[in-house]
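See below for the structure under consideration.
Our next item is subunit A:
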Amino acid sequence: MALVVDGKEFETDEEGYLANINDWVEGVATAMSAEDELELTDEHWDIIRFLREYYEEYQIAPAVRILTKAVAKRMGKEKGNSKYLYSLFPYGPGKQACRYAGLPKPTGCV
Partner candidate 1 sequence: MATIKKFMYVNRKAPYGTVYALESLEVVLIGAAFDQDVSLAFVDDGVYQIMKGQDTSGIEVKNFSPIYSALGDYEVTKLYVEKESMEERGLTLDDLMPLVYEDEDDDWAEKDSITVVSRAEMAELLEQQDVLFNF
Partner candidate 2 sequence: MSTLHTVNKSPFEKNSMSSCLSHSVADSAILMIEDGVYGAIKNTSIAGDIDSAVKEKSIYVLGPDLKARGLNEDQLIDGISVVDYAGFVELVCANDKVQNWL
C-alpha cells in the first residue's frame, strides 16, 4: 500500500502506518487525517510533534497510557488526560496519533 502526498509516494503497511519513519514529512499527517475527514489543529500538531520527539529519544511508540502520562508531565494535566486526547484523536490517541506521526503501531496495542 502507498500514500501519495504532493505527487510523492510513501510506502505504508497493511494498517496504514508509514513503512519508514524517516520518510515522514508534515504532509503525511495532513494526508492521513484528510482520509479520516479530520482537520489538524495546533493541538493535534502538539501531540504529533511530541510523539516524534518521544520516538527520537526512546525508539518506541508509547502505549496510550504512557503517552497520556508523558503529555501530562510535559504539557500539564489539562492535556495529559485520556478525555482530551480522545477528543483530538477519536480512533485512539495511541494508534491514530502515532500513525499521523509516522511512527509504528504502539507496542502493546492490538
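We take it that a contact is a pair of C-beta atoms (placed from the backbone, for glycine too) under 8 Å apart; a residue touches a chain by one contact, two chains touch by 3 or more; residues count from 1.
Selection rule: all candidates are chains of the complex that A comes from, given by their letters.
These figures come from a predicted structure and were not determined experimentally.
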Only one of these touches subunit A in the complex, so go through 1 or 2 and give me its number.
-> 1
Residues of subunit A defined as touching candidate 1 within the complex | 57-60, 62-63, 65-66, 69-70, 73, 107-108
